[in-house]
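Report on the structure given below.
Here the complex is missing a single protein chain, while all its other protein chains stay put.
For subunit A:
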C-alpha cells in the first residue's frame, strides 16, 4: 500500500483541543510506546510513593530492607509532626504567605502586564523579568540588613514582600503573553461605545482575562509555597514556613526519617492536590510564551 492511499485514514480523530492529530499505525511502535510510557510514569511516581510509604513506617522498619513494601503502617509520625511539632502553625504560615504574596503580586502585576503588552514596553518588561535572572542569594544580604534595621525580620511582612519578588515577574510574564493573545478590537469598540480606556480595561479586558489570572495566581501560589531560600533567612521561629520547618527533623547527629518523610509528605500533598484540580491552568502557565518562539 503506498503512502498516498493511506492518507484518508489519518484524518479521522478530532481532538478536544480542536487540533487534528493522527493516530499511529505501526503495531510494534504502539507496544514500544506503551512500555516506554509505563516506565516513565513509574520512574516519576515511585520515589514519591516511597516517601509516602516511609512516612507510615517506624524508624526501625525504615532500616529493615525486608520491610520495604510489606509492613504494619503507623500514624505515629503524623501524630508527631502535627501535634508535637505544631505543624498546623507552619501550614498556616505557608498558606498565608503564599496567599498574600500572590494576591498583592496580582494587584501590581496584572495592570503592569497589561500596559507592557498594549504599549509594547519591552525595556520595562525586561526590568521586571530581571528579577527572575538575579540569584536570590545576592539580594539576601542587603535585604537582611535593611529589614533587620526596620525590625521586620521574623515578621510576616518581610516574607510576603520577598515572596512577591518571586511571584511578580512570573505573573507579569504569564499575563503579558495572555494579553498579547487578546484581540485589541474588543476594547476599541467598547471605547467607541463611550467607555474610557481604563473603563474598557476594567469592564471588558479584565473579565476576559480571568483564565489568565487564574493561571498566574495558581502558579505564583505554588512557587511561593515551595520557596525555601528567602524563608530560610528571613523567617522567625513563629513565622517559619513548611519547607524550612522540615529541617526540624534533621539534627547534625541523626535524622528522624519517619518524621522527616511525614513532614515532607505534609508539605507536598496540599500543593499537589491544588495542582491536580487546576491542571489545565498549571500547564498553560508553565508553558506560557513557549510556542511563540
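Note that a contact is a pair of C-beta atoms (placed from the backbone, for glycine too) under 8 Å apart; a residue touches a chain by one contact, two chains touch by 3 or more; residues count from 1.
As a convention for this text, contacts and distances are computed from a predicted model.
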Chain not displayed: protein name in its UniProt record ("succinate dehydrogenase", "Sugar ABC transporter permease", "Fumarate reductase iron-sulfur subunit" or "(Fe-S)-binding protein"): "Sugar ABC transporter permease"
Selected from A:71, A:95 or A:144 as touching the chain missing from the view: A:144
Just checking the interface: what residues of subunit A touch the absent partner chain? 3-4, 7, 10, 13, 15, 17, 19-24, 33, 36-37, 40-41, 43-45, 47-48, 50-51, 54, 62-63, 65, 68, 108-109, 111-112, 114-116, 118-119, 121, 124, 127-128, 130-146, 148, 161, 164-165, 168-169, 172, 194, 196-198, 201, 222, 225-226, 228-229, 232-233, 242-243, 246-247, 250-255, 257, 260-261, 263-265, 267-268, 271-272, 274-276, 279, 282-283, 286-287, 289-291, 293
